[in-house]
Each structure stands twice: as C-alpha cells, then as structure tokens.
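A single protein chain has been omitted from the complex, and every remaining protein chain is retained in its original position.
Naming follows writing order (A, B and C), and every chain is counted from residue 1.
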Amino acid sequence: MNSPATTAVAHDHGHDESKFHIYVQIAMLLAVITGVEIIAIYLPFAKWMIVTGLVVLSTVKFMFVIFYFMHLRWDKPFCTILFFIGLVLAGGTMWALLQLFAVEASLPLPT
Amino acid sequence: MSSHAATIDHHHDPSTSTGIPNKKLLMWAFLASDCMFFGTLISTHLIYRLHPPAGGLRPVEVFDVALTSFSTFILLMSSLMMALAVNAIQKGNVKSCRWSLLTTILFGTIFLGCQVFEFNDFVVEKHMTLSNSLLGTTFYTLTGTHGTHVAIGVLWLGLMYVRSFKPTTTEGQNVWLTTLLHLVALFGAVLLALKVVLGLVWSIQGFEGHTLATFVSREFLPMAGLLICTGGLFWFGRARTPVDFTQHHAIDVESMGLYWHFVDIVWIVIFTAVYLLEYL
Amino acid sequence: MRFSSFLQPLARWSGRAGLALAGLALLPGCKFYDIWRMDGHQSTLVVDGPVARSQRDLFYVTCWVTLVIFILVGAVLAYATWKFKARNAADEHAEPPEQGHGNPLVEMGLIAGSVLALVIIAYPTLTSLWYTYDVPTEEKKDAYEITATGYQWWFKFEYPHEQINGAGALTASNELVIPAGRAVRVNLRTVDVIHSFWIPKLAGKVDMIPNRANFLWLKADQPGYFWGQCAEYCGDSHAVMRFRVVALGPKEFNEWLDSQLQGARSVAVKTAAAGQAKAQFAALRTFKTNEAGVTDKFEVAPLEAWRAKQFPEKNEDGALIAQGKALFTSKTCMACHTIRGHGAVGVTAPDLTHLGSRTTIAAGLLENNREQLQRWIHNPAAVKPGNKMAKGYIDNKISLTPEDEAALVAYLESLK
Partner (left out) sequence: MDALAKSDFHSKEESAPAKPFVLWRPTAKSGLIDWLTTVDHKKIGFLYGFFALIFFLVGGFEALLIRTQLMFPNSDVLTAQQYNRMFTMHGTTMIFLAVMPLGAAFFNIIMPLQIGARDVAFPRLNAFSLWTFCAGAIIVNIGWFLPSDRWGAPDAGWFGYSPLTSKGFNPAHATDFWIMGLQLLGVASIAAALNFIVTIINMRAPGMTMMRLPVFVWMTLITSFLIILSFPAITIALVELMMDRQFGTNFFEVSGGGMPILWQHLFWVFGHPEVYILILPAMGIVSEILPCFSRKPLYGYPIVVFSGASIGFLGFAVWSHHMFTTGLGAVATAAFALATMCIAVPTGVKIFNWIGTLWGGHLQMRTPMMFALGFIWMFMIGGFSGIMHSAAPADAQQQDSYFVVAHFHYVLIGGSIFALLAGIHYWFPLIFGKKVSEFWGKLSFWVIFIGFNTTFFPQHFLGLNGMPRRTFTYDPNMGWNTANFISTIGSYVLGVGMLIYFVVIVYTYLKGKRIGHDVWDGRTLEWSIPNPPPEYNFRVIPTVHARDAWWYEKHHKEEIAQEQAEHAKAEAAHGGIHMPFSSIYPFVASFGILIASIGITAFDSNPAPGIHWKLGLSLTGGIVMFIGIYLWSLEGNEGYHLHLDDESHAPETKPSAKPH
C-alpha cells in the first residue's frame, strides 16, 4: 500500500540497502554467541575464566544490539551519550551495592 | 511538514535543535532511566543470591537451561524482526513492515508462553513460589517485571500493527469499529494461540492430568476461537484504501523498536547473570 | 504604590531592629541561657568516655574549619553587598557595569582552598573512624562483652559470659550496668524493627537492624550514671524508648554481678501490718496523661540514688508481698515476664527478677517508685502509647483492683 512517491529508496545512504543483511548476520552472530555461552558453563575451566568469558560475551551481545539493532552506530553520538549516562550510573550503582553487601559487616545473621 | 521530499533522512529531523527526532530522544532518555530500574532490580536478586538463607532452594535444582536458552533465542530473533520492521517502514515498505511486526508479536508471545510455562513448572513441580523462598521472591519479581515489559511491548506492537491500517480518509467509514474489531482479532488470536499451544505441551507432558486424549475436548472452544480470530486478521488485513502509514511514521516504529530491543538486552543480562552464572 | 515609598525605610529599619532583637534574645545573660549550656544528660559535647570524646573532638574540628570559612566567605559577601549596593535611584539606573565573565585563576585558587579545608577535616575523620569502629587491639583482651537487644519499646541486656545454671546468660532490662574504665563491646540485635543504641555521653549510636550483626564499643572513664535513648524511629512509642547506664568500678561491678546472679528475693511473711499498707496504696493518686515520670531527684547524684536502690527497704510488708507474688501468677503476668526463682519465665517482656534494684521502669520513662509502678500497672496504655503490655492486658483480660495493684507494687518493689 505504499504510495508511489515513497518507493524510491534513498541513495544518499550507502548503508541502507545492506542493512537487511547486516541485521540478519548480526542476529546469527548473537545466536551463535548465546550457544557458546550455554556450552561454556559446562566446560571444565576455572570458574573465574568462565565467568569472565560469560561477562565478555554478554557485553559483546549487548553492544551489538544497541549499536546495530538500535542504530546507535548510525545515529548522532548524543543518543549514545544519553544512554550511557544511564548505563554507567546503573552499572556503578550495581557494583557499589554488591560490594557493600559483600563486606563482612553486611553478612546476615547466621540462622 | 507537508513539503517533505520523497526521501527522508531518518537520522536527521530538521525541526529540532540537534536533528535527533524528539521521540527518539525521549525513548533513549527513558531507556537510560530504565537501566537504573533494572539495575536495582537485578542488584536485589544478586544480593540475595550472595546471601541465600540456610535451607533455601538452590537455583540449579529449579532452573531449566534448555527452556531458557530457547526463549533467549526466540527473543533474539524477535529483535531481528523488529529491526527489519523499522528498516522496512523507513523505506516506505508497509507490507513488509507489517509482516515483520506480526512476526515480532509472534516471537514475543512465544517468549511469554515460555515464561508462563516456566513459572508454572517452577511453582507446581519445583515448589518454588513467590512467598515460600527468597529465591522465588527475587526470581519471580525480576523475571516477572521483565515479562511485563515484554507484554507491554507486545501490546504496543499490536496497536502499531493495527494502526498501520488507518485509512488516509476517514470519511464515511466506521474506522472506530473496524479498528476495535481488528484489535480484538489480533489479541484474541495471540492469546488463544498461547492457550492452545500450552495446552498441547502440557498434554504431551502429561502434566496434571492433561493427556492428548483430553486435549481436543479441553481446547475445542479456544481452537474454534483461534480460527475465527485468524480469519478476522486476514479479513481486516486485506488490501483496502490507501493508508495513513508511511515513511513519516517510521519514527514511531523506530522508538517502539528501541523499547523492544532494550527489553531484549535486559534479557541478555538476565540470562547471563541470573541463569548461566548459577551453573558454575 | 505610593505609600510604599514612604514605608520603605521603615521596612528596612524594622528588619534591622528585628535582627538585632533576635540576636539579643539568644545572647547569654538573657533568660534563655540554657541553650548555650550544652551539658544535658544526653550532651554530645560534655562527654565521659574516649569514644564519645573522639567523636566530639572531630565535631569541633569540622566546626572550627567551617566557622573560619563561614567568616571569610561571609565577610566578603557582606562587604560586596554593602559596597556595591545601589544607594539611590541614579545609581540604580546608572550605566550597567562592565559585563565581565569570570577569572579562572581566582576560581582555581578557591577550589584549591576548599580542597585544603576538606583535607583538614578528612584526616581526623579517618583516624577517628578507625578508632571508634572497634575496640583497639591493645584493649581487646580486657574488653567486656554484652548483647543488647531492642524490643518495641524497651531494651534487653544479656551478659553472655555470666551464665546462670540452666537459665542461660544473665539478663537485665532497661538498665545496663557496665564496668567503668574498661572497654565494653556491645552486640546489637533486635527482635522486631530497627532500633538504635545511643548513650550520647559514652559513644555515638549504632543501629540495631534485623538480620544484621552490628556492634559498637564504648568505655566510661569513671563510675557514673548515664542516659540512653533509642535513636531510630521504631513506631508509636519511639520517643519513650529510653534506657539508663550505670558504670561501676571493678569491685562494685563484681558485687553487682554476684547479686544479679542470684534468683529473685523472697520475703518472709509477717502478717501484722498488712491492712494498713493496703489502704495507703489504694489511695494513690491518679495521673494526668503525659505527666512527667521523673523528678529532679537524680539530677544531684544519680549514681547514689542507684546505689541506694540496691538494698531492701526497711519495713516491707511480707503479707502484701506474698499476695502480690500470687497475683503475678494468677493475673498471668508470668506469661510474659521472667522472675527467676519465682517460676515466671516469660520472654516477650522485660526480665523483672531484680526490678526493685533499678532506678527506672518502662524503659527509662518512669522513676521506679510506688506511685509510678502503680501508675504503670494500672494502665500501661496511658503511659506508653501502643505498648505491648497494654495489649497483653486486653488479650489476657487482666483487670486489677486497687488492692491488687497495691499488692503487685509491693511485690515488684521487693525484687531487689
């Protein structure tokens, strides 16, 4: 039902035609990473290595989604800044909270 | 704004100071806020995981990694479809956009179905409820809140999908009724499909007296309803008058997409921090 | 408005006069001097222990540093306001001054100055923090341990190292007795909501938080008598959740421990004087709501008053006491209270084994004398809003005649 005027696709953006493929490729990549993560938890490596690996992999997924699916890569940097203010503060708060609850003084009473 | 050229630069809106469309900016600011929202919620869960009360349930005894992996995959795919929907409408391809939206709705619903199944399984089989353990408390609240976000997303997607049929001229038509019925058909189909499929799965599993034999009688009415609703979907989805849904509305789809992707990335974090880490 | 231009100077002057008056009213020499005398029972400035002293000294550091800054900045501000004020209409409408925008060097200098001031505060903050946090290593060996538990709205004190055969640790309520000159480490627990344990003259507060193993340490320089208070809002009667602390020299402390380790006292029955005393009690006056529960008695020598309480009264009425003892069981008081040796083993309420030897009842609210005891058991709800004993009265359908009250009071008083 597209009106004829709008069928002419913009040519000033080189990325436009290829986005479809980029999206599909990224989705595949994300699926693969998820698969790797699931396998990783059963691997016989040291716990810290796996944890680090998982965190890195999730971060990679996270970044792919926000920069590609959510267009940050192609948008004005201000959007990225805006979102990262929230992300960094939330991350910092989470870190601080977990740290506060990990210290000895915060252990709950033994039951 | 009537004088817009045939091509729209979707990354620049000349009417704003920064060139970023207002709605996009609003959505990003909201997502920044939502980071904090889920940040505190996930913190709560992790803090209590750090100090599980003695004798409580152990997560690995409860979780089902296969199911969760499946729903994670589904949500990722829905994100892909969402991205495609945005891409399509930006090029003015309404039809393709609609199909992508529908697929996104479908995947979102499957995800929700998985969650219903999971919760049901945890409560009935694993005896973990909201109130009988700290793990249940934080787990259900966290994943439930995420699920609510998904549900709101599905609702939004559905409204957008139906909206894409809004005719350019409303003269002499009962747009009202059509829209309402269309909505009913869509969400009727979604919910009934959910019910039927869950019923089927439970029947295969032999869960709580469900059997394949009772499946048909039990789900007869819902299936009939599903049929009707699907018919309605096709009926209302037939080609009609020109619609008021073009490239210019891409920004609406796009901000909805931002929300949807965000829900996805929250799940990426939950999947790792709440599920996978337990298995180490 | 026209008349306002006439009143303008008046407004200005009334403002100044008002300021001056307010200043005068606050000056020492006026009647209001007791604001400046910072030596109340809960003063944080006139203190009696090293922990509170460290905290007070830190306070003075912050106080002086900020005072100096205030005077410097305030002087400049006052000068600027005075100097650059437009004094007349011509001045007001004069060509605007040069439109400058700031000077980075000045800014940097002031920032550096502020940072320096903060360092002056931060250093003693850190040293005091580590000192006040836990008993210093060299005193650890000698430190005395006590567990304090908050209840809505009273305190229980346990002495984990003073075990009584078969009855667990020695328990006291609402009056904490500690050894003077010795570090005391108090474990802080609560059975219900958050309370906070605060004896201003000995140490700053630390909260009693459910599911959390808090503690604090304190030390009294000298034997003495101190006022304490729950400092975290904990419901209806938070305001009257108080307690007292008695610090004793080593010898006296040990004597006190010995006496406490005994069960409750029993008084021989001498029937003679019974009726007379009863009448005397029954005639006790009624109290207004919110009437103060304390007199100025302690102001002079509270510790002496406490010491006096340790010995039985001269002419006790044995019969009345026996009657009270019986009532304590029959009126189901024992369901909640413990009186060690008299068969009462309730744990939801203050231990009354040695109630008679305390200076206050109802968590530091009322002085421990006949009148107040009767006032309390007559109608606890009127004294302490929402308290659990009043609820117990209703649940257990307890009603007391004046005679009952008299007997119970006599009995409670005899529990030395």
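Please note the rule applied: a contact is a pair of C-beta atoms (placed from the backbone, for glycine too) under 8 Å apart; a residue touches a chain by one contact, two chains touch by 3 or more.
Predicted model, so just to flag it, every value in this text is computed and none were measured.
Shown chains touched by the hidden one, complex as a whole: A, B, C. The omitted chain makes contact with just one of the residues C:P136, C:G181, C:G235 or C:P402: C:G235. Touching the chain that is not shown, out of C:R37, C:K140, C:H161 or C:K391: C:R37 (per the contact rule at the top). Within the complete assembly, residues 78, 85-86, 89, 92-93, 96-97, 99-101, 103-106, 108, 111 of chain A touch the chain that is not shown. Contact between chain C and the absent chain runs through residues 1, 4, 7-8, 11-12, 14-15, 18-19, 22, 25-26, 32-45, 52, 54-56, 58-59, 61-63, 66-67, 69-70, 73-74, 76-77, 80-81, 84-86, 91-92, 94, 96-103, 106-107, 110-111, 114-115, 117-118, 121-122, 124-126, 128-134, 152, 188, 192-194, 196, 198, 200, 203-207, 209-212, 214-215, 227, 229-240, 289-294, 296, 298-299, 385-386. Think of the hidden chain as still there; on chain B it touches residues 16-18, 20, 22, 25-26, 29-30, 32-34, 36-37, 39-41, 44, 47-48, 51-53, 56, 130-131, 133-134, 136-138, 141, 145, 159, 163, 170, 175-176, 179.
Just so it is clear, only the chains that are shown with their structure count from here on.
By number of C-beta pairs in contact, A-B leads over the other of A-C and A-B.
The distance from the centre of chain B to the centre of chain C, with each centre set as the mean of the Cα atoms, comes to 57 Å. If you average the CA atoms of chain A and of chain C, the two centres end up 54 Å from each other. A straight line joining the Cα centres of chain A and chain B is 18 Å long. Residue ranges of chain B in contact with chain A, taken from their complex: 6-9, 11, 18-20, 24-25, 28-29, 31-36, 38-40, 42-43, 46-47, 50-51, 53-54, 65, 69, 72-73, 76-77, 79-80, 82-84, 87, 90-95, 239, 242-243, 245-247, 254, 257-258, 261-262, 264-265, 268-269, 271-273, 276-277, 279-280.
Note for the complex: chain C touches chain A at residues 189, 211-214.
For chain A in complex with chain C, the residues that touch the partner chain are 105-109.
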